[in-house]
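The complex is shown incomplete by one protein chain, all other protein chains being positioned as in the whole.
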Amino acid sequence: MKQLLKELRHNPVLWLLAFVPVVLIAERVSPEAHTLLFVLSVLAIVPLAALLSHATESVAAKTGDAVGGLLNATLGNLTELVIAITALGAGEYMLVKASIAGAIVTNTLFMLGASFLLGGLKHHVQEFNRVNARIQAGLLFLATLALMIPSAISQADASTGGFTQKLSLLLAVLLIATYALSLVFSLKTHRELFASAASGGAEEAPWPMGLAVATLALSTLFVALVSEVFVESVQQAATAFGMTPAFVGFIVVALVGGAAEMTSAFAAARKNRLDLSVGIAMGSASQIALFVAPVLVLLSYVIGPSPMGLQFWPGAVVMILVATITASMMTTGGRSTWFVGVLTLMVYLTFAATLYLLPPRAL
Amino acid sequence: MKQLLKELRHNPVLWLLAFVPVVLIAERVSPEAHTLLFVLSVLAIVPLAALLSHATESVAAKTGDAVGGLLNATLGNLTELVIAITALGAGEYMLVKASIAGAIVTNTLFMLGASFLLGGLKHHVQEFNRVNARIQAGLLFLATLALMIPSAISQADASTGGFTQKLSLLLAVLLIATYALSLVFSLKTHRELFASAASGGAEEAPWPMGLAVATLALSTLFVALVSEVFVESVQQAATAFGMTPAFVGFIVVALVGGAAEMTSAFAAARKNRLDLSVGIAMGSASQIALFVAPVLVLLSYVIGPSPMGLQFWPGAVVMILVATITASMMTTGGRSTWFVGVLTLMVYLTFAATLYLLPPRAL
Partner (left out) sequence: MKQLLKELRHNPVLWLLAFVPVVLIAERVSPEAHTLLFVLSVLAIVPLAALLSHATESVAAKTGDAVGGLLNATLGNLTELVIAITALGAGEYMLVKASIAGAIVTNTLFMLGASFLLGGLKHHVQEFNRVNARIQAGLLFLATLALMIPSAISQADASTGGFTQKLSLLLAVLLIATYALSLVFSLKTHRELFASAASGGAEEAPWPMGLAVATLALSTLFVALVSEVFVESVQQAATAFGMTPAFVGFIVVALVGGAAEMTSAFAAARKNRLDLSVGIAMGSASQIALFVAPVLVLLSYVIGPSPMGLQFWPGAVVMILVATITASMMTTGGRSTWFVGVLTLMVYLTFAATLYLLPPRAL
C-alpha cells in the first residue's frame, strides 16, 4: 500500500484516477450527456491504463517477458471481452464484430508500429525474439482464414445461412483448440524458445507479487466499468465530432479499448524490451482472434437472441488479412528501427483514412 | 529376395500384401460391390505404401536425402498421374482437376504438417535444409499463379473460352520448362545446396540397389492398379458413408493416393531426417503442380475428347494459394517443432471441415 502511494506521488498521471469515480457517478446522474461522458471516460481510462502497465511490469519482471506479455494480453483483453459480451446480450452483432476486427487491426498495426517507432527513436537498432512473433503471426494467419471462409461463402451465396452457421461453430472450436495448444507450447513444452533476447538493464524496483496481482485485478475491473460508459457514449459523441460509424467502431473504440496494453507496450519499447512490446501487441491480437471471437460465437447460443457466425464484411476481412501480412513481414527479421514503425503505422493510417472518408453506407 | 522375406517376417503390416491379389480378383468377380472394393483397396494400398517407403529409403540412403526425396516424389506421383490419365481418357475433367488440386493441398498441408507433428512429438526441435523448401515454395507460387490467371479470366468473362485454352497451353509449356530447369538446378549446377542439414544416425541396413529399385518399380505398379479400383469405388462408397463429392475428391482421394509418400515422409520425420520429409511433401506438391498438371493439359489434346484448360474453381485456387503461403511461412525458418505441425494441420482441417459441410452444389 505504501508503495502504491509512493507511486501516486511520483506519477502525476495517476492523479487522473480521480476521474474514475467521477465518470461512474456522472453516468448515473446524467446518462444522456454523451459528449461529457465520452471525455470523462477517456480521462479515467488513461490513469487506469498506466496503473495496469506498472502492475503488469512488476509481474512480468518475476515471470519473464513472454509470460508477462501473455498475462498482459489476457488481462488487457478482458476489457474487450466484457464490452463484447454486453453488446452480444443486446443483440448488437454488428458492434461485436466491428470491435473484434478493429481490435485485431489496431493491435497488429498501431500498437506494434508505434512500439517500433517509439523504441526506434530512442534506440538505434532493436532486437527481439522472432520465434514468438512468428508463432503469433501463424496463429493470426489461421484465424484470418477461419474468418475468410464463412465470409466468402456467405458473400457468394446468400442461401447458405444454415451452413455458414454450422461451419462457424466448427471453426470456432478449432480456433479455441489451437489457442489452447499454443499455450501448452509456449508455457510448457517449448518455454525456453520464448526467453527474451535482451534481458533489459536496471529496472525500477518491482512491486511485490501480491500488490501487483491485486492492482492488476482491480484496475482491470475499473477499466471494464469505465469502458462500458465509454462505448455507450462514443457513438453519439463521435457523430457530434463528425466521424463515421465505421471509423468509430474500428479505430476509436479499439484505440481506447487497447489503451492499457498500449501504455505497457510503449513503455517496454522505450526501455529497449521490445520482446515484451511485440508479445503484448501480437499476443493480444491473436488472443482476440483465436479466443475472444470464437468464445463469443459459442456464447451467442447461450446469451444472444440468435446464434452469431464468424462471417464478416469483405472489407473487414481484407483489413485483418493485410494487418496479419504486415505484422508478419515487419517481425520476420527479429530487428527493428524507427522506419519499420513508420511503415507499419502508414498501413494503419491508410485504413484509418479510408474509414474516415468512407460514405456511411459503403462498408 | 532373402532380405525381402526377412522384411516380411519383421513387419506385420506387409502381411496385408495378401489383399493386393484379393482386391484385383474381387474387382473382376463383382465390380458392383463398391463398398467392399473400397475397403479392400485401402487395405491393399497400405502395405504397398510401406514397401515403397522402405525401398525408397534404401535408394535415398545411397543418393542423399534431396535426390531421394525427388525420386520418392516422382514415383509416388506416378500413382496420381495414372489415375488422372484414366479419368482424362474418360473425359472426366472435373475429377482430374479435383484430384490435382486435392493432391497439392494435401501434400503441402497434411503431409508436411503431420511430418512436423510426428517428428516434433519425438524430437524437441528439428532442423531442415530450408534452401530446398524455399525453392519448392517458389515453384508452387509460380504454379498457383499459372492456375489463378486462367481461372480469374474465365470467371470474369465467360466468352473468353478460346483465349483461356490458348493461354492454358502456353502456361503449361512455361511450367514444364520451369520444372525441367529446377531439376538442372537441384541435381546439377547447385547440387551442394540440397545436401542434408542433419545426416541422420545409424540406419537400418539398406537394401542393395537392385532389389530396392525392383521393389520400387513393382510396388508402384501395384499401387497404380489398386488405386484405380479405389477411385472407381470411392465415389459411391463415400455417398454410402454420407460424404460430399467435394470432400471425396479433395480429401479422401488425395489422402489415399498419397499414402505411399506419406508413409515415407512420416517415417523420415520420426528418424529426425526432416530434410527427406520436407523434400517428399513439397517436392511432390510442386511436381504435381508443375509437371503432372501441365502434362495432362498437353495430353488432353491427344487422348481427351476435347482440350482441357488450366482453369479451376475459385475455391480450389484459393485453397492452393493458402496452402502455398502456409507451407512457405512454416518452412521459412528451417526449424520445426510439434506446434508448427499443429498450425499447418489446422489450416488443412479448416479446409476439410468446409468441404465436408459444403452443400453439394456450392463449390
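Letters A and B name the chains as they come in the text, with residue numbers starting at 1 for each one.
The working rule: a residue touches a chain if its C-beta (ideal position, glycine included) is under 8 Å from a C-beta of that chain, and two chains touch if they have at least 3 such contacts.
All of these numbers come straight from a predicted model, not from anything done at the bench.
Contact with the undisplayed chain is limited, among B:41, B:58, B:129 or B:178, to B:178. Only one residue in the set B:166, B:270 or B:335 touches the chain that does not appear here, and it is B:166.
Listed by residue number, the positions of chain B touching the unshown chain are 134-135, 137-139, 141-142, 145-146, 149, 152-153, 156-157, 160, 163, 166-167, 170-171, 174, 178, 181-182, 185, 189-190, 193, 328, 332. Think of the hidden chain as still there; on chain A it touches residues 124-125, 318, 322, 325-326, 329-330, 332-333, 337-340, 342-343, 346-347, 349-350, 353-354, 357-359, 362.
Please note the rule applied: only the chains that are shown with their structure count from here on.
The centroid of the Cα atoms in chain A and the matching centroid in chain B are 41 Å apart.
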